[in-house]
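Every protein chain but one is kept in place in this view of the complex.
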Amino acid sequence: MSNFSSVYWTQFIAIALIGLGMVGFLIRRNAIVVLMSIELMLNGVNLLLIEAAHRSGSADGTMLVVFIITIAAGEVAVGLGILLNLYRIKHSSDTELYKELQG
Amino acid sequence: MENFLPVLLLLFFAVCLCIGIYTVSHILGPKNPNASKLSTYECGVEPEGSARVPFKTHFYLVAVLFLLFDVEGVFFIPWAIIYRDSLKEGTDILIAGGLYMALLVLALSYIFRKRLLRLH
Amino acid sequence: MTDGIFIAIGIFTLLCGSSVILCKSPVYSAFSLILSFFGLAGLYILLESPFIAVIQVLVYTGAIVVLFVYVVMLMNPNSSGAYRNWIFMIVSAFLAWAVSLYLLKALTLGVAPAVGGAHALSLKEVATLLFTKYLWPFEILSIFLVVMIVAVFALAKQSKETPNE
Partner (left out) sequence: MDQFDFIVLAVKTLVILVLIIQVVPVMIYLERKIAALIQDRPGPNRVGPLGLLQPVADALKLLMKEDPVPSNVNKFLFQIAPFLAVMPACLSLAALPLGDFFEIGDRKYLLQIADLNVGLLYIFAIGSLGIYGTLFGGWASNNKFSLIGAMRSASQIVSYEIPLALGVTGAVMMYGTLSLREMVFKQSGLLLGVLPNWGVFYQPLGFLVFFVAAFAETNRLPFDLPETEAELVAGFHTEYGSMSFASFFMAEYMAMTTMSAVMTTVYFGGWQIPYLSDEALFSMIGSRNILALIQVAVFFTKVMVFMCIYVWVRWTLPRFRFDQLMKLSWGNLIPIGLINIVLTAIGLYFWDKR
């Protein structure tokens, strides 16, 4: 499976996922979809790590992915908590309204 | 990787099963919708108000705690797999597991003391 | 044959990924997020790390996206103006394109040849490595999770004070 074409193909998919996450992060107004795009980017990175671990035969990449998944879980838990409190104040999840810090 | 091929086959058969159920049900079932059938069922009473439930923190809290404890629960599985083998080399696996368990118990007792989930 | 499956699952993942950011209503983007994580799990299996594929399905698809669907259902967002104005779209498309090109170049430069030869990592190898070489990150991460629980409770308690629940 580690012939020439599949190495580039996995990297292409991973980078495309990171690009998609970035675009989603920038263009969407709904805060939940913004958080989802961050998850997409994290998964793109995971894919790159697993591909490197597969190619080099060492399990370090796998360990990093396990740690990334844990941190992503923590990040989503707190991120959605903050989002809910914002929703409670603003009654909407539209990121355009969260502007108090603009000064 | 070879032994995941049957899982792909099973996925294919499961999708065929679902599509089969859907088409058979749509071919055989009669289709004469009328107003009463199409309105949402509120025990016969006219449905009033929007169908969306005002926000309940309790449901959200249960889901968040599940997420965090699920991750901690999953980390027990690799520890359990190598526990018996590395017990032969020494007891450092026991100490690692003990530390991890202590933190998990700490988190659990924090939940009970905080009383936010209706657990008392 | 496996390359065919590989490319098929890759395209499936990318399609679902793009529909995450393009769908107007967040429920459909959560649904396509589930499908893209499934595709990723398939890719991990093809890259011979089934442990990560199972962890991905269990933690990501089985817990994180459940939380997303919970919040989306409880907040019943109005999917009126889903996207920002078109200037943002152009700028973000260009930015994403530039970053992708840079990443692709950086990665191809560092394409290390298959050093150890790609051999499948058995479950026990991965588990032993986790508890020998990476023991302390593992313990620190469990502290991190406890801190997250405290943070979530602090946020939930704060929401109790604000009047309009």
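Letters A, B and C name the chains as they come in the text, with residue numbers starting at 1 for each one.
To be clear about the criterion, a residue touches a chain if its C-beta (ideal position, glycine included) is under 8 Å from a C-beta of that chain, and two chains touch if they have at least 3 such contacts.
A quick note: this is a predicted structure, and the numbers were derived from the prediction, not measured.
Trainee: Let's see if you follow the contact definition: name the visible chains touching the chain that is missing.
Mentor: B, C
Trainee: If you put the missing chain back, which residues of subunit B would it touch?
Mentor: Given the touch definition above, subunit B has residues 2-7, 9-11, 13-15, 17-18, 21-22, 24-26, 28-33, 37-43, 47, 49, 51-53, 56, 58-59, 62-63, 65-66, 69-70, 73-74, 76-77, 80-85, 87-88, 91, 94, 97, 101, 104-105, 108, 111-112, 117-120 touching the missing chain.
Trainee: Considering the whole complex rather than only what is displayed, give the residues of subunit C touching the chain that is not shown.
Mentor: On the side of subunit C, residues 25, 27-28, 31, 34, 50-51, 54-55, 57-58, 61-63, 66, 69-70, 73, 122-123 touch the unshown chain.
Simple rule for what comes next: only the chains that are shown with their structure count from here on.
Trainee: Between subunit A and subunit B, what is the separation of their C-alpha centroids in Å?
Mentor: Comparing mean C-alpha positions, subunit B is 21 Å from subunit A.
Trainee: I'd like to verify one number: the distance from the centre of subunit A to the centre of subunit C, where each centre is the average of its C-alpha atoms, in whole angstrom.
Mentor: 5
Trainee: Could you pull out the residues of subunit C that touch at least 2 other chains?
Mentor: 2, 46, 48, 55, 59, 63-64, 67, 71, 75, 126, 130, 145, 148, 152, 156, 159, 165
Trainee: Please list all residues of subunit B that touch 2 or more other chains.
Mentor: 1, 55, 57, 60, 64, 67-68, 71, 75 - these are the residues of subunit B that touch more than one other chain.
Trainee: Which subunit B residues qualify as touching subunit A in the complex?
Mentor: 1, 55, 57, 60, 64, 67-68, 71, 75
Trainee: Show which residues of subunit C lie in contact with subunit A when the two form their complex.
Mentor: The contact residues of subunit C facing subunit A are 2-3, 6-7, 10, 13-14, 17-18, 20-21, 26, 29-30, 33, 36-37, 40, 43-44, 46-49, 51-52, 55-56, 59-60, 63-64, 67-68, 71-72, 75, 77-79, 81-84, 88-89, 91-93, 95-97, 99-100, 103-104, 107-108, 111-112, 114-119, 121, 125-126, 129-130, 133-134, 137, 141, 144-145, 147-148, 151-152, 155-156, 158-159, 162, 164-165.
Trainee: Show me the residue ranges of subunit B that touch subunit C in the complex, using the header's touch definition.
Mentor: 1, 4, 8, 50, 52-57, 59-61, 63-68, 70-72, 74-75, 78-79, 81-82, 85-86, 93, 96, 99-100, 103-104, 106-107, 110-111, 114, 116
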